[in-house]
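Removed: one protein chain of the complex. Kept in place: all other protein chains.
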Amino acid sequence: MAHFEVSDIVRALHGVRDEWRDSQRRSREPGAREFPSRDALTQIVESLKGALFPMRLGPPDLRHESEDFYVGHTLDAALQALLVQARLELNFNARHEPRPASEIDDTATEAVRRFANALPGLRRLLDSDVLAAYQGDPAARSVDEVLLCYPGVLAMIHHRLAHELYKLGLPLLARIVAELAHAQTGIDIHPGAQIDAGFFIDHGTGVVIGETAVIGKRVRLYQAVTLGAKRFPTDTEGNLQKGLPRHPVVEDDVVIYAGATILGRVTLGKGAVIGGNVWITDDVPPGASVTQASLQNAPKTGGAA
Amino acid sequence: MAHFEVSDIVRALHGVRDEWRDSQRRSREPGAREFPSRDALTQIVESLKGALFPMRLGPPDLRHESEDFYVGHTLDAALQALLVQARLELNFNARHEPRPASEIDDTATEAVRRFANALPGLRRLLDSDVLAAYQGDPAARSVDEVLLCYPGVLAMIHHRLAHELYKLGLPLLARIVAELAHAQTGIDIHPGAQIDAGFFIDHGTGVVIGETAVIGKRVRLYQAVTLGAKRFPTDTEGNLQKGLPRHPVVEDDVVIYAGATILGRVTLGKGAVIGGNVWITDDVPPGASVTQASLQNAPKTGGAA
Amino acid sequence: MAHFEVSDIVRALHGVRDEWRDSQRRSREPGAREFPSRDALTQIVESLKGALFPMRLGPPDLRHESEDFYVGHTLDAALQALLVQARLELNFNARHEPRPASEIDDTATEAVRRFANALPGLRRLLDSDVLAAYQGDPAARSVDEVLLCYPGVLAMIHHRLAHELYKLGLPLLARIVAELAHAQTGIDIHPGAQIDAGFFIDHGTGVVIGETAVIGKRVRLYQAVTLGAKRFPTDTEGNLQKGLPRHPVVEDDVVIYAGATILGRVTLGKGAVIGGNVWITDDVPPGASVTQASLQNAPKTGGAA
Amino acid sequence: MAHFEVSDIVRALHGVRDEWRDSQRRSREPGAREFPSRDALTQIVESLKGALFPMRLGPPDLRHESEDFYVGHTLDAALQALLVQARLELNFNARHEPRPASEIDDTATEAVRRFANALPGLRRLLDSDVLAAYQGDPAARSVDEVLLCYPGVLAMIHHRLAHELYKLGLPLLARIVAELAHAQTGIDIHPGAQIDAGFFIDHGTGVVIGETAVIGKRVRLYQAVTLGAKRFPTDTEGNLQKGLPRHPVVEDDVVIYAGATILGRVTLGKGAVIGGNVWITDDVPPGASVTQASLQNAPKTGGAA
Amino acid sequence: MAHFEVSDIVRALHGVRDEWRDSQRRSREPGAREFPSRDALTQIVESLKGALFPMRLGPPDLRHESEDFYVGHTLDAALQALLVQARLELNFNARHEPRPASEIDDTATEAVRRFANALPGLRRLLDSDVLAAYQGDPAARSVDEVLLCYPGVLAMIHHRLAHELYKLGLPLLARIVAELAHAQTGIDIHPGAQIDAGFFIDHGTGVVIGETAVIGKRVRLYQAVTLGAKRFPTDTEGNLQKGLPRHPVVEDDVVIYAGATILGRVTLGKGAVIGGNVWITDDVPPGASVTQASLQNAPKTGGAA
Partner (left out) sequence: MAHFEVSDIVRALHGVRDEWRDSQRRSREPGAREFPSRDALTQIVESLKGALFPMRLGPPDLRHESEDFYVGHTLDAALQALLVQARLELNFNARHEPRPASEIDDTATEAVRRFANALPGLRRLLDSDVLAAYQGDPAARSVDEVLLCYPGVLAMIHHRLAHELYKLGLPLLARIVAELAHAQTGIDIHPGAQIDAGFFIDHGTGVVIGETAVIGKRVRLYQAVTLGAKRFPTDTEGNLQKGLPRHPVVEDDVVIYAGATILGRVTLGKGAVIGGNVWITDDVPPGASVTQASLQNAPKTGGAA
């Protein structure tokens, strides 16, 4: 077998790591990895999906009469595991301004407690999403098929969990949960996006929804729709201003067809219909119907440019 | 360790499940899950891929001289497993109008038998797809590379299996098989789509092909192409009419470049070339070449709008 | 249980395989599979990621003070495994013109040795990519989050490894490594593409970068951007000409927004900004800003058509 | 790689199987394996151990407050799995005189129901065994150590479960459960043996306890003790008479030291002490102390020969 | 977390390994492990057990009609894997006197070929062992129970495979196969022992059978029986003489009860019955019955001391 200069490469890699850590002002003290784990969150989300939909996403040998047993056991384990990850995120955040361990513990525990209490409400919202998908797609044969097969529904299960974590001050855990869905579905929803009941994304690949987007009830989206930012707002000195509303507001009952791009803090009014591939950077009035043709033929139709 | 109100949440989740089941008129009788399993189908498809291409997608320790042993054993196990899933789908469908178990058994067995007999034909079709990819991509170095690496080929293996299940009255199993490929490739082909030999999708991410699409021989597609429905046809009372042809017909030797959107029951004539990002809702005559430019400059060129 | 005609189907499949092998002029001699393995490369890349970023992508129980032990052990095992795969590719390539085994061994060993020696440099490049992502996305909270969560970073880790293999004469291994990232991220970068430091792809789904693309420093891309070929160059007899430069050159500091399509050997000049969804087949001068509006309203603006 | 005559050997093995099946009058009809599975029972026993001792033999992440959730879920799954195995045993038994499937179902269900109801009693008995081990071994530091570490306790958990199955008409399942412990501990207790509370086997390797043995309360045994049959009783025509009592009766508070062999339906009286390596084929009176020396020196001491 | 002097210990362990390798005159050249693997043989034996008894020890989903497919595929893979291990053993043996690789290959291939051809005969012998166990134990309910549950049968499956390897010049592989059974059953049969058809070991824990033992047809043994060597024969210079017959010859139809110890090259004549715990170092005539009592009371009974 061949022999490689492994020791030399190890040393060189060590050197590059040192450069990086110095440039990032990281300590080189001994110690273990202190960062949330993608694998751990994969497992936690899997358990939460089972606890939310035990007879469909739980173990195949589950039976109605022992659903609660399963839900209770699974939930307890998932919450304890989530607590560990929450502590890791809070600890990591405190690397520049250390906080007492007990304080971090209390914050983490409170966040997970609230998260847990929000689960029944999330299940109700997800039921509305499943129904919306079932009613919105003529090809759907049952709500069960929708729950098991539709990538848009999978993305929403992850998003509703991630958004809850985001609101509770755990944006990194939220991000990991969102990316797990992104990898599987090609749907990229920022955990900060606010999405009301009955939301449905069909096909889904290439959809991007930004952090400050606000979406009303019964909205329907197709593949490759972008709800993005037009420009990053800067202050008078040219610095990026974080947290400013910069993504669209989509009101109730809007439908957005495939490939449409909506950029900036514009409002798509209640019931508006946005055609495929259109490019929108201004408000659209309620009930309006915007298509490529309408844009090209009628440049003066106000709201839609 | 922290303590959460698990029992309360279990009770609340139980309540939400009851609401849902009542709203869906589901029984709450004791019993086990009776629904096809995504994991089971993942395993079945994996086995079928091995049985179809034993020396490339079968086990790494396989040898030519025992190919048939492997194929026979794997196939038998896969078909038995598929039979179990077929029964689950048929049983689920019969939840509103129960059928005798023996009748369901017979239907399931007959469907799987036909599926099994179709496999050699599917392998031949897939060989034509592999060849098409090899010939259509100047970067391809061997048919083996194409089979192992190209997401478009993976999508077609799944689609040809799924389409067979769809034709045999197992649309839910078909859908699960299709979604497994969608998750891995970003290519979303409805199991109902009819696709003839020598089909090739390059890159693939974002491709969507609808249920009633009909695709001829030697057709080539690039990423983000949509063969979609323009409008859901409704009857005189406004109800959705299911099953009506509503997606494009693509004749032999057509090429469709990236991002093109073809909507409705239009026909792309034999040998037509559709440029990138164009938006088509009318027929395109055989041999025509349609580009964004041609659309904007020549609004009167009939077929292509 | 049902009985299927497994023996008949095995025989029929055998027949189709024979047809295929005859048509491909493959031998039917006994022997084992001699082709690189996707599973093996998955494992190798996983190990290399750990060796490159031990405290973030290595095992969760790793500690600073034994990083080098881990890196050394993991690297050695990964390189030996890579050597096996390299031999398989070289052997496969030599199927038409056999080379002595020892010669193949030497070539494989030399390639893996060079690959190994390139790793510290790759780590430095990847650090620049991580920094670019961190600085380019206002939502990023830490470089660690970027490394763990961003699909664009995952795609670049795979690409930089794959590009090295490509340069060392192992294009099939390179392709497999690239497709592993494509499947997870929806980002399709051909291993041949040359990409300089500080490259960042945001969101990423649907991005396609072709084989002869050349990308400068600090370039930023959004989802669904295509850097493709306009036409496959052919020689005077109409044969495809392989290896000719046919994809864009993107100079330093260019930004390309979502959905833009750049086709052919055009150059996007230093610092150019390409707007969303635009379609470009001509050069763009340095510093230019191209948008859909500018294209429609100002057809005469030279560089951008 | 080498080539072996696999097809010939397959054919020869087929021939030997046919011979065997003919000699055993087994049918060669198509069909699946219909026999209980060692792997399935391994899993079932593992689950039952967790349900009986959740905080010690259950999952490491279990917490007191969700013990009941875990126990309920685990128990339900284990009982359903046991029901499947029970049906397999009953079906197998009925291979010579077929019974209606529904009757077999009813019998299996009733047996598993009784088994389930017996579990709390078994836990109480096992607690007495754990206590006996703790009190009987001066080296034991806690009851928890005893439960986790002592092979004699593991053997008793299996035995008490197996004995219950044996009494309920499932001797094959019982046997499998017993052999699983035998393989791990070297302790071979026939499922038919009746053993009262507070039983302790120290070290254990080589202990054999026969089918009709009857053991009282608080009995203690050391390694390599045999409670065996002297002779297989035959009827007047020389046929083996099954089920006749042929193993020892051991009364309360007896201690039997390592290597002692007690054969036949003899009685070791209450509180007797049997020394190491002695060989006993006659009754031993209550309170007697039998050693090798006493046997050799005092052949007349009645009960002990 | 705590910090240990790992680097120091690594260095010290390195030193001890060097001492050992020097004392053993092992080279310290770079290179990989070249020694048969216990894990590999575990897997090989598992496969061979399935190939020998497909419907009982093969996969649970196997069906009669595809037995041969399974057997052929499994056998082929197992034989190829065994060939790798055989080469490792032969290479290791040649470490002091190197042989050309091709010669080792030929030897290994020939050995595995013979091993493969012996399998049908081994299956027939094992059938006789299963029958013997079924007939010899009044508690046995079916031959299937015997095959699945009896440790003595498991030990014989391993032994008959191991003995074949031993005869074919692969004593190390044979030894590993034997030890795998020893660990599971407590039965220690040296691969060299020659054992004829219809052999049955009941209970089995503690049985030891030496390398040159010769056992006839229909012999029955109970737990803790030793067929050992009395003394290691030495030549005139006091060196151990390897390979000399030094263990008992047991003729047809002999029964040996638990704990009996037979030492040296003595012969137990046809049909002899050896009682429990007796100690024998002389021949026993055919048909004799030897018990502890007979030994103590009748020291003059010739053969049995």
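Each chain gets a letter, A, B, C, D and E, in the order it is written, and its residues are counted from 1.
Operating definition for what follows: a residue touches a chain if its C-beta (ideal position, glycine included) is under 8 Å from a C-beta of that chain, and two chains touch if they have at least 3 such contacts.
All figures in this text were calculated on a predicted structure; none of them were measured in a lab.
Asker: With respect to the chain omitted from the figure, which of D:D76, D:E164, D:E211 or D:D283 is a touching residue?
Answerer: Going through D:D76, D:E164, D:E211 or D:D283 one by one, D:D76 is the residue touching the chain not shown.
Asker: Check each of C:Y70, C:F115, C:Y150 or C:Y257 against the chain that is not shown and name the one that touches it.
Answerer: Counting the whole complex, the residue in contact with the absent chain is C:Y70.
Asker: Which is it among D:R56, D:K167, D:K217 or D:R265 that touches the chain not included here?
Answerer: Of these options, the touching residue for the absent chain is D:R56.
Asker: Among E:R17, E:R99 or E:R114, exactly one should touch the missing chain; which is it?
Answerer: The one listed residue touching the chain not shown is E:R17.
Asker: Mind listing the subunit A residues that contact the chain we can't see here?
Answerer: 1, 3, 6, 10, 32, 63, 65-66, 69, 80
Asker: Considering the whole complex rather than only what is displayed, give the residues of subunit D touching the chain that is not shown.
Answerer: Within subunit D, the residues touching the omitted chain are 51-52, 54-56, 58, 60-65, 67-68, 71-72, 75-76, 79-80, 83, 105, 109, 112-113, 116-117, 119-120, 123-124, 127, 138-139, 141-145, 148-151, 184-186, 203, 205-206, 223-224, 258-259, 276-277, 292.
Asker: Contact with the hidden chain only, please: which subunit E residues?
Answerer: 1-2, 4-7, 9-17, 19-20, 24, 28-33, 35-39, 92, 171-172, 175-176, 179, 182-183, 186, 188, 190, 205-206, 208, 211, 224, 226, 228, 232, 240, 242, 259, 261, 263, 277, 279
The definition used in the following text is that only the chains that are shown with their structure count from here on.
Asker: Just grab the chain with the largest centre-to-centre distance to subunit E, centres being mean Cα coordinates.
Answerer: Relative to subunit E, the chain with the farthest C-alpha centre is A.
Asker: Subunit B and subunit A are one sequence twice: same or different residues at the contact, by the over-half rule?
Answerer: Different; most numbers are used by only one of subunit A and subunit B.
Asker: Determine the centre-to-centre distance between subunit C and subunit D, using the mean Cα coordinates as centres, and give it in whole Å.
Answerer: The mean C-alpha positions of subunit C and subunit D differ by 59 Å.
Asker: When the centre of a chain is set as the mean of its C-alpha atoms, what distance in Å lies between subunit A and subunit C?
Answerer: Centre-to-centre distance between subunit A and subunit C: 26 Å.
Asker: So which bits of subunit D are touching at least two other chains?
Answerer: 1, 3, 6, 10, 30-32, 63, 65-66, 69, 80 - these are the residues of subunit D that touch more than one other chain.
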